[in-house]
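Working notes for the structure below.
Only one protein chain is missing from this complex, and each of the others stays in its spot.
Moving on, here comes subunit A:
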């Protein structure tokens, strides 16, 4: 903003500044204007401060804390101080020397003494499936104290298995890439490289793909259903448009849980949809709509429709009828006029609606949990299960982080294609 363009907000100050300009000190006018602007900005910031504080406390900080757990996990390092020390000189290949075995035995015993052995067993198990029982068994044998610790350690094959020590070693570092790699079905191999986990252990890549596929299918379905409806609402008289908007929003005002439950009633094997399909003769037999991918997509499409429709509608409403009239009068056939005049103008709304629905679909949890089958669970269901059932917050954080990165990348691509300022979300 130039010094000679007073904003609306600081008109009184600006008028004072003009006298300064008259006296030939244009620079001080600019400075005074900046000061005035700053005051206004600070005042408006002060008004927004409660919200900013609330957001920071309830949203920003928890997210950062949770996500940090994806890469920061000190439980093993804290529980195994001597082992950490002993492994410092280990080159990471083969087995470490006996000192490391002794150190681990000592650490296990001290954990048992402190009553934290079970915690340790669980943490190790999260990284090394099957470690829990081995740790607890070894602890019991060390307790018995009928053999020297080294002998006890060597007698348990688990501690001499090739994959065990690299995992313990990585656990002794508080900062770890283990969970992030696991979230992408990857792991460190024994030689310091990254490799895919075995096919029977790999799940997350498939779940991410499934999540993106379902989100894309739902987005497409809402677009196909929503675009003509938005056009209809934008072109009918105002009174009718208001009624139609309410009809679109009505389900929006019902809890998502209720709507999902309603779909379970409709979609079940002896539900209304199957009754109707049979009666119409569309289907020969009752379809498995419940606990299936198609049922999930139907229910999510219903819930997401307003999110796709409203941004499209709000853009369509701003397009004057004379635009299409002009295109026709200039010789464009309806399809050409639609493609070259109408569509480019509603495109930002279409993009905004699709982006909104796509991103919201990536986080769906209740609907897949209630309507989807075992093979229709999306990434959020896995995150929830890690938080609520497995109590493995590190894994939940890692999956969340990967999801967040994908989502932001997608948003970045959209914004890049379209320009963020043209993205008409409201």
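Criterion: a residue touches a chain if its C-beta (ideal position, glycine included) is under 8 Å from a C-beta of that chain, and two chains touch if they have at least 3 such contacts; residues count from 1.
Just so we're on the same page, contacts and distances are computed from a predicted model.
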Listed names "Homoserine O-succinyltransferase", "Fe-S cluster assembly protein SufD", "Spermidine/putrescine import ATP-binding protein PotA" or "Aldehyde dehydrogenase family protein", with the criterion being the UniProt name of the chain not displayed: "Spermidine/putrescine import ATP-binding protein PotA"
Of A:30, A:184 or A:332, the residue in touch with the unshown chain: A:332
Given A:106, A:136 or A:341, the one touching the chain that is not displayed: A:341
Touching residues (missing chain, whole complex) on subunit A: 320, 322-323, 325-334, 336-337, 340-341, 344-345
